[in-house]
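Only one protein chain is missing from this complex, and each of the others stays in its spot.
Right, subunit A next:
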Amino acid sequence: MPMATHCSDRVLLNDWHVVADGSALPANVPFSTCLLGVDLSISARNDGAIRIVRADTGARVNSVQRYGFLWACLGKPERDILYIPEADEPDRHLVSGGSIAVKVSGLRAVENFLDMGHFPFIHTGWLGEEPHTEVVPYKVEITNQDEVLATECKFYQPIASPTARKGMIVDYIYKVIRPYTVALYKSNPLQKDRLDVITLFVQPVDEENCVAHPYLCYLKDGMDAATVRSFMQLIFAQDKPILENQVPKRLPLDPRAETPIRADAVSVYYRRWLRDRAVTYGAIPAHA
């Protein structure tokens, strides 16, 4: 099956996508990247102005900076970049976790982000540990804002966060906000009534490649920004080799392509949600 190089999903073409971490952009040297199969050249001037052009046509691409990232929209923006209320709270670190290229469809990366079952096997000693492997039932729904929301998720974690001193049952909430954007909220080990937030902006480079840009809103209490960032990188580095060994690289939307179990309820919803919204880029459509 030939891989589509260009995207025809309007919902993706007319949306904003992160294409670079602003703090990592080189000054005065154009930075090349790729979004939805389109090569882009990004140049930052000394005065901070940013210009993104398509390598194929030379046409200028819509761009904007927010949350420290550089965003691009290849079509006509139909909605604004999502709003993260926690980013307005002064007692949080707001840092990027680094931009990590992964040779797999970004949809697979989103699904992995939603998955608790792999913690004991991939993040052994940090986010999980055998024999504590059970994924207890949780709730999933589609919200009024058309998001996939999983609540009442719980998992035993030996070191849930850089400030965790002992193993604890951690509460999670997951939210798929856009096809390539997913957030998780997890209990803070020190302020038990508040949640740390990680939003994962996945840049679909092409159908089988992505760059994951995690955006961390962690409570500052007991922690410095560098620690938050390095913890995220530790965790993501554990996921990367597994993601790159998924076959096929694109996410199959046919319910019979893979075998879901109860622990995968949120992925079942996510795949169905993608199917219902006719998202095909990075997916193997159900009828194929």
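Note that in this section a residue touches a chain if its C-beta (ideal position, glycine included) is under 8 Å from a C-beta of that chain, and two chains touch if they have at least 3 such contacts; residues count from 1.
In this text, contacts and distances are computed from a predicted model.
Q: Could you tell me which of "NADH-ubiquinone oxidoreductase subunit 4L", "Ferredoxin", "Succinate dehydrogenase cytochrome b subunit" or "Heme exporter protein B" is the UniProt name of the chain missing from the displayed complex?
A: Record says "Ferredoxin".
Q: List the residues of subunit A that touch the chain left out of this view.
A: 1, 111, 116-118, 120-122, 130-135, 241-242, 245-248, 252, 254-263
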